[in-house]
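With one protein chain removed, the remaining protein chains of the complex are shown where they sit.
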Amino acid sequence: MDFRLTEEQEFFQKVVAEAVDRMVVPLAQAIDEKDEFPWELWREFSSLGYLGLRYPENLGGMNADKVTCMLFYEEITRGSVGFAQSVIMNALMGTHFLYRFGTEEIKKRCLLPAIRGEKIATICFTEDQSGSDLAATRTTATREGDAWVINGTKMWITNGPICDFATVLATTEPGSGFKGLNFFLVEKGTPGFSPGQIIHKMGCRGTVTGELIFDSVRVPQENLLGEELGKGMVYLGEILNEVRAMTGAMAIGISRAAFEEGLQYARKRVAFGNPIGTYQLIRAKIAEMATEIQASRLMVHYAAWRIDQGLDCRNEAAMAKMFATEVCLKVVDEVTRIYGANGFAQEYAPQRYFRDARFLLYGGGTHEILKDFLGRQIVGKL
Amino acid sequence: MHIAVLVKTVPDSEARMEISDGGRGLRVDEKWELNYFDAIAVEKAVQMKEAFPQVKVTAIAYGPSYVLEGLRKAVAMGADEAVHVEGGESSWLYPLRAARVLSQALRDVGFHLILCGRKATDDDSGQVGPMVAEFLGIPHVSWASSLEWDGGDSLVAVRDLGDHKEKVRFSLPALVTAHKGLAEPRVPTIQGTMRGMRMQARKLQVAEEPGTENWKLLRFCEPRRRPQIRLIEGDDPGAKARELVRILREEMSLL
Partner (left out) sequence: MGKGSIWVWVEKSDGKVRQASQEALSQGRSLADELGGPLVAIMASPLSKGNLEDLCGLADRVIALEGEGEAGPFSVVETLEELIRKDSPWALLAPGTPSTMDWMPRLSVRIGVDMVSDVVGMELLDGWRLTVKRPVHGGRFLVEMESKEEGPRLLALRPRAFARKTGSRNPTVDRFPMQAGRPLGVQVLERAQREKGFVDLSEARIVVSGGRGMGGPEAFSLLEELASLLGGAVGASRSVVDSGWRPASEQVGKSGRSVSPDLYMAFGISGAIHHIMGMDSSKVVVAVNKDPNALIFQHADLGIVDDVNHILPALVEELKRRS
């Protein structure tokens, strides 16, 4: 078994890491403090073209394999979690269904600009009454002639209030659970489509998250993103593993950023006459964190590798997301402990990672849902 | 117009290094990057290509396989081609040998203008550029912090040398060594990165002659460590400042 990244993948990671170090890292603290979308950074970074990485070259992408994608998600998140959420939304979920099912017109109008960062994309699942329970989706899409009329309110939408277009999960058959679920494209400017309340978050600040309101929003037939009606969950299933692995990669990014801080601090902070990195308890923390981050990385890359090989990996992806997230939560906690009182101060980074990491608990699936899923998979039908 | 850029791959700033082999060697983490000043040279060459599309940029590196890293970066930034002159581990420390080998490679590859960094951050010697120019019998302009070319036969460079600044005009063929300010190395775009990933460097063999140098490596050692710092306390900034001046003047006779 060759566990190594290829020379090409290593080079890719290096280039992205350097871009992040130069462009994103110096602004990360300010982004968190101001909690404003960093438009200039967005333009600068997206102009490099990496947002299109999983799409083909003729769309401006590089047809990157999933392992390479994970490297990208890890590095951008290491730089700034808030900014990464917006970037990854444009790179993956906010654009995928347009790529997969959009007409040439839709691709030209929305997908290509989103890859270039000229338009901001998003995807809408969550509602007031449904997060994990997608079958309970209340946003409806009703046929009227050759158009669809969408009604409902979506919550917790990353990029929502600033998006140029959204992929919306709506039911065409209210009450029929999964069978009625479909994805629709709604563009800014369509009457009835408006941003609602912005959510002020504890972490992942800098990305704008909020409500999207659909009040009799009328969209043409081609805005139904899918070949058949009622296949929304099937289509989601095509990328669910990737989304879970991606969340795991984001967790690794946060873990690494926090770990690096903790390591540097242990090397230079002096207490009782010595750098604290000389004390066994601190070394133990460092050792444990390094071990678990290593394990996370292997799990996430393995799940991604399986996707590339066309192998089923529903279990592996769920496991990777869960494990990497739990490790991340531990790492950000330990690093604030290594920092002592300074871990509580806003001028140091650990508190930011501590706050940012919490989103991992619900992004990509809550752990309660994932454990239930895995448990059922493994135990089997009884 | 063919611009050849000499690129050296050096340990990156995170790479850990320690003296090994009883002092005869330096063990370095396998973490490499393109030498900072060479990255500036690559950027300048690519900018010249973007201004005048008939320009072709070739990046050349000499050393073991790890030098491919620097070549990949050069290609990702926009170099058209990469040439790898295979060489030994010790090449990083012997400028005259490196210059001799690189000059031969340059004769093979061809050039109108050669760009390189004014020094490499591993050996810090700054000799290879002028040496290559001498081997090839061409003029060189070092410490260039600006370079203008109108597409013709001559160029104008500005050199900021600390105690004086000068502006020079010179004709091709020539070699220019890059100083900070000549260009700001770009972050590669996704297309550039892809090109870097797919790079197939052309291999060149040039006879080296290790062991013929006039200087023998004795050992590596560490510079003297400073003693524990002495912190100056005081009731207010004024008191601390006065104490500092007192120490510098009366104890250390520095002022």
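Think of it as A and B in the order they're written, each chain with its own count starting at 1.
FYI, a contact is a pair of C-beta atoms (placed from the backbone, for glycine too) under 8 Å apart; a residue touches a chain by one contact, two chains touch by 3 or more.
Just so it is clear, the structure is predicted and the values come from calculations on it, not from any experiment.
Student: Which of B:Val109, B:Val206 or B:Ile247 sits in contact with the chain that's absent?
Tutor: Within the whole complex, the residue contacting the unshown chain is B:Ile247.
Student: From the listed residues B:Ile3, B:Ala61 or B:Ile138, report the one that touches the chain absent from this view.
Tutor: B:Ile138
Student: In the whole complex, what residues of chain A lie against the chain that is missing from view?
Tutor: Counting over the whole complex, chain A touches the hidden chain at residues 265, 268-269.
Student: In terms of residues, what is the contact footprint of the unshown chain on chain B?
Tutor: So the residues of chain B touching the unseen chain are 11, 13, 17, 19, 26, 36-37, 93-96, 99, 121-131, 133-135, 137-143, 145, 156, 160-171, 174, 180-181, 213-223, 226-227, 229-232, 237-238, 240-242, 244-245, 247-249, 252, 254-255.
Heads up, the rule we're going with is that only the chains that are shown with their structure count from here on.
Student: Taking the mean of the CA coordinates per chain, how far is chain A from chain B in Å?
Tutor: 39
Student: So in the complex, the part of chain A that touches chain B is made up of which residues?
Tutor: 7-8, 11-12, 14-16, 18-19, 22-23, 47-50, 52-53, 57, 60-62
Student: Quick check: in the complex, which residue numbers of chain B touch chain A?
Tutor: Residue list for chain B touching chain A: 33, 68-69, 72-73, 76, 187-191, 193-194, 196-198.
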